[in-house]
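Complex shown without one protein chain; remaining protein chains in place.
Per-chain residue numbering starts at 1, and chain names A and B are given in the order in which the chains are listed.
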Amino acid sequence: MNITTENTEAPPPAPQPSAAEQKRASRGATRAGDRIFLGLSRGSGIFLLVIMAAIAVFLTYRASLAISKDHGNFLTTFEWDTNVVPPVFGIAVLAFGTVVSSIIAMAIAVPVAVGIALFITHYAPRKLGTPIAYVIDLLAAVPSIVYGLWGALVLVPHMQGVFGWLNDYFGWTGIFSWQGGAPRALLTVGVLLAIMILPIITNVSREVFRQVPQMHEEAALALGATRWEVIRTAVLPFGRSGVISASMLGLGRALGETMAVATVLSPTFDIQASLLDPGGGTFAQNIASKFGEATDQGRDALIASGLVLFVITLLVNGAARMIIARRKEYSGANA
Amino acid sequence: MAKRIDVSGLTAYYGSHKAIEDISMTVEPRSVTAFIGPSGCGKSTFLRTLNRMHEVTPGGRVEGKVLLDDEDLYGTGIDPVAVRREVGMVFQRPNPFPTMSIFDNVAAGLRLNGNYKKSALNDIVEKSLKGANLWNEVKDRLNKPGSGLSGGQQQRLCIARAIAVEPKVLLMDEPCSALDPISTLAIEDLIGELKERFTIVIVTHNMQQAARVSDRTAFFNLAAVGQPGRLIEIDDTERIFSNPSVQATEDYISGRFG
Partner (left out) sequence: MSHAAVTDRRPSTLRGASLPKWSPWAIAAGSVALGTGIGLGAGLDSTIQWGLIAAILFVLGTYVIAARVEGRRQAKDRIATSLVWVCFLAAVIPLASLIWETLKRGVKVFDVYFLTHSMGVVPDTQPGGGIYHAILGTLEQVGIATVIAVPVGVLTAVYLVEYGRGKLAKAVTFFVDVMTGIPSIVAGLFILSFWILILNMGYSGFAGSLALAILMMPVVVRSTEEMLKLVPNELREASLALGVPKWRTILKVVLPTSIGGITTGVMLAIARITGETAPVLLLVWGTNFINSNPFKDPQASLPLYIYQQYANSAGSGAAYDRAWAAALALIGFVMILNLVARGIARWKAPKTGR
């Protein structure tokens, strides 16, 4: 231990070390221990970046192998025949199914999650709010395969009645017409995904609503606002970007969900106008169901579809992070 | 249209903690009443009981009566939302709604209360901003966000927002404590003008300010930390600052404690 005289002279309870001081401290880190430790921790960070790059590179490489042999159009073909020679496959149906089921899930989950978050932060009595938040936290941890089992057992039979009702009253729209097959269609998947992503959207939104400065709410109250008006004038505008990014996180989950979709959907390689008739599949579900009997060629084709899914989720998550980052700057400037 | 406030036997709690005890006083209409006293003596809490904002804090509850021109704010069937429309409030830190423009901030209270025509809304916003001595500074940028103004301007914006709904009483909770001296002076001038139309109650830590702006002054104190705050005396400001009737008041004002 070589304590320099400088150190002993410095006033001990300096509240914030100046940048120069900090720099000196790390500059002085010529000790082997410091160098090794810094190397290790920086190396770990770099390792993570390498993994991300490797995911992109390896998926692209295998995908390019597959696509070069594809005798259909990879983007527009409505088929997935990878075990025939020459193979014919395309992601059109998967893209359709993934996007549509995720949109349904978002349309249901986002309003409900915002409602629950408001319930916890602004409506429920304090004694009730905390345990509810806790239970919702736990539900976020339920494995997706269990949601899948439950969906097949409980949700699918219950959707039978809902499908009939939708067909009776809204069948004329075309979107809700039903030929009477098992209700294992995209709508069912969307509902199940909605239930699955509810906890995560709720949790993030709840955090955001809780951070609304008391003074903004009081300002609205002092103007004679009812509780709903306080929420509309002070809480929702403040939390908007947070809710958007929470929804994006939920969307990312919904897009990539595999097992739950695989257990409730009966996939067909076809696109239907109706959400109630069997039609479509999703990227992740298709990979899980086709993987077992896939040849080498088939596996590369599945990897190609996985690459598309990867890119989509990357875009969605990147967008969510950028929204969060902007919000941080914004609220920091106003704090 | 200013109204008189009559408080009798008012005690306020945070959960089981008694914050202020047995306070009775009368606040005259068209006057400025200042609350002074050491930190933690409950003057802000008391202020918040005057428009039922105290109960917004978790665990906050109140016993006693607050009469606004003979109507008990804590009587049965009284709607706290309606109370807050009659008794406006300006807070310690300027708190314009960050996502709204200057115009929308002033119009916020009006929009809650019903459908105003665009032209009527324009008139009221202009009148309120003029009333808050802010019109000349912001008339060219009404659609800019309110958070872009300086601290003093933001506080005057909040005052404009509060007076736009034509309350009978205006409560101010240390409105200048976050502002520089020049902005403080502007607000003090404004208070002098506003008392022609409103009953004004102001909490302040600054005794010179109390002496400058108020007609009457109430001194609050607490026996010891953890004890509830009490009203020591209330009298004409001149008397409080020249010849108070209680020794504790004189000690506080002359800076011997607190």
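In the analysis below, contacts are C-beta pairs under 8 Å (C-beta built on N, C-alpha and C of every residue); 3 or more make two chains touch, one makes a residue touch a chain.
Keep in mind that what you see is a predicted model, and the values were worked out from it rather than measured.
Among B:Glu28, B:Glu63 or B:Asp79, choose the residue that contacts the chain missing from this document, as touch is defined above.
B:Asp79
Write down which of A:Ser144, A:Thr233 or A:Ser274 is the residue touching the left-out chain.
A:Ser144
For the chain that's not shown, point to the residue among A:Asp70, A:Glu229 or A:Asp277 touching it.
Touching the chain that is not displayed is residue A:Glu229.
In the full complex, which bits of subunit B touch the chain not displayed? Write them out.
Contact residues on subunit B toward the absent chain are 1, 3, 68-71, 73, 77-79, 81-83, 85-86, 112-114, 166, 168.
Which residues does subunit A use to touch the chain missing from this display?
These residues of subunit A touch the chain that is not shown: 1-4, 7, 10, 12-14, 16-17, 25-26, 29, 31, 33-34, 36-38, 40-49, 51-52, 54-55, 58-59, 61-62, 111-116, 118-119, 123-124, 132, 134-135, 137-139, 141-150, 152-155, 158, 160-162, 165, 195, 198, 202, 226-229, 231, 249, 252-253, 255-259, 262-263, 283-284, 287-288, 291, 296, 299-300, 302-303, 306, 309-310, 313-314, 316-318, 320-321.
Throughout what follows, only the chains that are shown with their structure count from here on.
Return the distance between the CA-based centres of subunit A and subunit B, expressed in whole Å.
46
For a test of understanding, state which residues of subunit A touch subunit B in their complex under the given definition.
Interface residues on the subunit A side: 126, 213, 215-216, 218-226, 229, 233-234, 237-238, 240, 334.
Which bits of subunit B are touching subunit A when the two form their complex?
Result: residues 51, 53, 56, 58, 81-86, 88-89, 91, 93, 95-100, 108-109, 112-113, 147, 158, 161-162, 165 of subunit B touch subunit A.
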